[in-house]
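This is the structure I want to talk about, given as structure tokens.
Part of the complex only, each chain left as placed.
Per-chain numbering from 1; labels A and B assigned in written order.
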Amino acid sequence: MPMKLFNKFYQQIAGNRLAHWLTCLPEQLSAWQKNDLHGEFYKWQKTIDALPNTKPSSIELKDSVTIGSAEDISEGEQKRISNLLMNFKPWRKGPYHIHGVHIDTEWRSDFKWDRLKPHISDLKNRYVLDIGCGSGYHLWRMRGEGAKFVVGVDPTQLFMMQFRALQHFIKDDNVNLLPIGVEHLPQLKSFDTVFAMGVLYHRKSPIDFLQQLKAQLAPGGELVLETLVIEGDKHTVLVPGDRYAKMRNVWFLPSCDALVFWMQRLGFKNVRVVNTDQTAFEEQRQTPWMETESLEDFLDPNDPTKTIEGHPAPLRAIIVANI
Amino acid sequence: MPMKLFNKFYQQIAGNRLAHWLTCLPEQLSAWQKNDLHGEFYKWQKTIDALPNTKPSSIELKDSVTIGSAEDISEGEQKRISNLLMNFKPWRKGPYHIHGVHIDTEWRSDFKWDRLKPHISDLKNRYVLDIGCGSGYHLWRMRGEGAKFVVGVDPTQLFMMQFRALQHFIKDDNVNLLPIGVEHLPQLKSFDTVFAMGVLYHRKSPIDFLQQLKAQLAPGGELVLETLVIEGDKHTVLVPGDRYAKMRNVWFLPSCDALVFWMQRLGFKNVRVVNTDQTAFEEQRQTPWMETESLEDFLDPNDPTKTIEGHPAPLRAIIVANI
């Protein structure tokens, strides 16, 4: 008895410009269901099913992700929502407001959105892909900007459950999250805007990754790339050791100049760094919804310009480019 | 630039009990488009595109396949329909009536339908599969009986074009034809009724074929099998030589007793022969829409009880069974 998690998504893409994705996606996700389902998946599913069905008085996605108000529901229901959603800790990307329940996530992902929004093309009516979308916070914001069809991919199943909890209340079939990694995407050549934020430095091969991103774009499409960078000239690239800011699996941190040059080499046009930003403690920190270590534990207590390993502290750049 | 022939079909099954078919079908049909398209396909497609768009005053599928009347269109349009459809000769299975154009096919497939209809379960609301459906004549009749969703499979692309010509006028998304052979079907276990008429004797392995049919049925489903048989006891099986009634690729013609026994052995229940019939010249003959040889050329001119090769003349049985 296969789950029907994605049938509605298949139905949608069969009717839009992503129909060719059907040649591989259902098979991949069917294999995923058979082989890769998280041990807690069905428990999590029950948690989702236990969420009350509410009638939100409003859905705000443009300036925040805010679903209804506390007044829409009873106090008991609000308590239940809060308790159930606590099961999906750690909540990293947000924040979310659900009928007055404030999911205060580790990251203020709205800060990042505010930094990049002035620099990207209007999302109105666009097909948008967000690679490494986490719980999908930005998916909602993209939809809030008028995107026609929004797809996020992220292999972490807990994040998919967080997304589905939100979707439980918002019920918008044009916003979707698939539990796959970027390496499972065929060359779709179909999205007007592709976002890839916080992923490049986790890839062993940044060149292959950039080519993979390019292959998702429709002609004339726009890439919004956000990643860790370091200061330096176009020949400067940091490959940290086992850990960077306690993260495993960090590979290439180029300088902005190096990264821009790589992208130009790969055929991206009009490549520009639109923002660089040292992550502040206000943007990434421990909260009741994410109780383990956060940024202040990752930096040198005596020198916040360094990571605990002595590397330069996280500096993040947003680069926009076209094909 | 892939064709979009099947996107609407994918959209439908994503929303019904056949959704699991998406795990292989789009990939198969995408490979079919790449590798197996008939050399005339695009020419045929243009013929379809050139058919006039009409507003049929009625669509009759229950007692015949009759689309509108001559009065619905101009004489010129009628002429055009007739001329265009002549491009899809030979028309084997029918007949069809399209705005007064009578496609007088080689076979009076309605005769067969009349013979079997009293013996099968009411098709109302059923999912129905017709394996080896030819131009799809019976698909329309099944829908005429109230079937909810009708799928035919037949690898001959000319037949698919004939079907699509009819679909051009009828426009019923719940009737579909896929250009694949029975060997490409996964074990769908989803159809309430499976028809397989005129196919078994073309299979090198009748046992595998019967198992394949069984695998398409939903629990409690019904198989309607029609095939060539010979007289004899349960140990009688004719394997003709190179040709049978001038057909190549004919393998096993069992007696009814043998066939019933095979089906029981494979787990079919309630197996019964509901009809046997010697094909008459009225049922299969040359017409202006099928100008090459037909039944009378296939039989011994001096002894119509024998094929031209000396085998017993075609005797056809209809067998109904359940799982």
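Everything that follows uses one rule, which is that a residue touches a chain if its C-beta (ideal position, glycine included) is under 8 Å from a C-beta of that chain, and two chains touch if they have at least 3 such contacts.
Computed from a predicted model, the values in this text were never measured in an experiment.
Chemist: With 2 copies placed here, how many are in the full complex?
Modeler: 4
In this section, only the chains that are shown with their structure count from here on.
Chemist: Turning chain A onto chain B with a C-alpha fit: angle in degrees, nearest 5?
Modeler: Chain A sits rotated relative to chain B by 180 degrees.
Chemist: When the C-alpha atoms of chain A and chain B are each averaged to a single point, how far apart are the two points in Å?
Modeler: Each chain's C-alpha centroid was found; their separation is 50 Å.
Chemist: Which chain B residues qualify as touching chain A in the complex?
Modeler: 2, 4, 7-8, 10-11, 14-15, 19-20, 22-24, 26-27, 30
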